[in-house]
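I'd like to ask you about the structure that follows.
All protein chains but one are shown at their positions in the complex.
Should a chain be cited, it is by its letter among A and B, assigned in written order, with residues numbered from 1 in that chain.
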Amino acid sequence: MLKLLLQLDSSRLPSVFDQVVAYDAGADRILSQGGVTEGDVRDLVHGCIFTRSPKEMHNTAIFIGGADMSAGEKLLIAATKAFFANFRVSTMLDSNGSNTTAVAAVVKITKALGGSVKGRKIVVTAGTGPVGTRAAGLFAKAGADVTITSRKPEDGERVSAEICKRFGGTVRSIALREPSQAAAAVEGCEVLLNAGPAGVMLIPRAAWAGKLKVVVDLNALPPLGVEGVEVNDDGETREGAIAFGALGVGNFKMKLHKECIARLFTRSDLVLDAETIEDVAKELMK
Amino acid sequence: MLKLLLQLDSSRLPSVFDQVVAYDAGADRILSQGGVTEGDVRDLVHGCIFTRSPKEMHNTAIFIGGADMSAGEKLLIAATKAFFANFRVSTMLDSNGSNTTAVAAVVKITKALGGSVKGRKIVVTAGTGPVGTRAAGLFAKAGADVTITSRKPEDGERVSAEICKRFGGTVRSIALREPSQAAAAVEGCEVLLNAGPAGVMLIPRAAWAGKLKVVVDLNALPPLGVEGVEVNDDGETREGAIAFGALGVGNFKMKLHKECIARLFTRSDLVLDAETIEDVAKELMK
Partner (left out) sequence: MLKLLLQLDSSRLPSVFDQVVAYDAGADRILSQGGVTEGDVRDLVHGCIFTRSPKEMHNTAIFIGGADMSAGEKLLIAATKAFFANFRVSTMLDSNGSNTTAVAAVVKITKALGGSVKGRKIVVTAGTGPVGTRAAGLFAKAGADVTITSRKPEDGERVSAEICKRFGGTVRSIALREPSQAAAAVEGCEVLLNAGPAGVMLIPRAAWAGKLKVVVDLNALPPLGVEGVEVNDDGETREGAIAFGALGVGNFKMKLHKECIARLFTRSDLVLDAETIEDVAKELMK
């Protein structure tokens, strides 16, 4: 029986990235749907749960993606609402790769710190996007002292409140509009995770050199986001810090992403979101 | 050579139900198109008939679906218009499962009545939707005395006229707005087929108990549509009637749906619509 993955994508054009990864992870066919809204979900989910017998239903699964994380969260809620009794299929939320990328970075950082982020001061720069908020939330949940930066203070405040509501812990926000403000943002922190946009250098070398224990840059396109970190860094020492570049994190993210897709097809009741994906990542890191 | 199924769906998001069934029925790849209108069909059909040699063309087929049956009928007409000479591929119309579900119910009911519905009084409640109209039409064509119910009398009149035009026979319509009116609607009938919406109880037990020879409920989501019929009923006796629930009918519908898809790929000139799908169902029931 074919392994069918229903891709529910909130963006008009469904993610090609997610499709390629899903095929490489073993999905036989992808049923791709773009521009999906909450109101669409029930009928689409019924197509998954009313077509195969309960014993066969682990061969059908749902992947929720798209550029907008909060849209993805709404789709996940709508999908789980449409399930009942044993009429359900395993479902994964990873809008814009946010969960798998954030988890990969968080797990790498935690390991580099010796196994725990409890009480550590961590700044997530440009942290109001999907990846930044997921990473900040997982850090906060694990007891770190988390700060996110944003260009607009009101965005940072709104998002940090949302993160705390979702993950618990405390998350502060500060403004960071341009590279000249980076040194102040990093001051006193042990960990810097840059989640800023592709091709934008946000953190000059002088702003972080000699100050950090761990430095991570998720920007893969030159100019890179943290000056002095290389895109392939995967534990190299840079300016006294353990450094991870976008591909260093990305290689593990890809492994994690594929492992999650593969697990969707092993049972019918998995719901893979930030915390459960982190559990998978910890198993892979062993 | 791969078996390719072109899915022409009138709804914005093409049916996942139809995709899963098509894969399980043996289609190798589905070329899925959503939001298809009449004006789109010619070019899409040309993609089917101008790409493979006449000898290979039975490996390409068209499935027409979507929430709106009359939109589906227009797509079918447009598709058959685009065929010429031996430049044609087999085509099936099953908007919202209406043909296969209606046929499955009609064939089950006919068998339960001993092989014929001729002269039998049949009421199809909430019968103005795709499944209800197809079932009413097939009953009328076979000589039954058919009544459909609708919430709005003008809808019922319009739809019953359309059914008679398409299938012949006579179909009356009456209003049925709420469960308290169900007893009057069922009065004097031997067969009740409920085609009402999912999760809505339309026919209380008292309205039908002891009155009917056959009772069928197509609503699969609790609360079920006919009180006293179970979703898995497949010929059980309930309140003196032979009863079929949504999954009892649905299991045969799935078998029929898959058989129809499989037949599309055996030749190039099949047009599977209500009557021809009923022929397939009768063969399967033997």
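We adopt the following convention: contacts are C-beta pairs under 8 Å (C-beta built on N, C-alpha and C of every residue); 3 or more make two chains touch, one makes a residue touch a chain.
Note that the structure is predicted; figures quoted are calculated from it, not measured.
In the complete complex, the hidden chain is touched by one of A:V20, A:A206 or A:L284, namely A:V20. Seen across the whole complex, the unshown chain contacts chain B at 1-2, 4, 6, 29, 31-33, 35-36, 40, 43-44, 46-48, 50-52, 60. Across the interface with the omitted chain, chain A contributes residues 12-21, 23-24, 29-30, 32, 220-221, 250, 254.
Everything below uses one rule, namely that only the chains that are shown with their structure count from here on.
The distance from the centre of chain A to the centre of chain B, with each centre set as the mean of the Cα atoms, comes to 44 Å.
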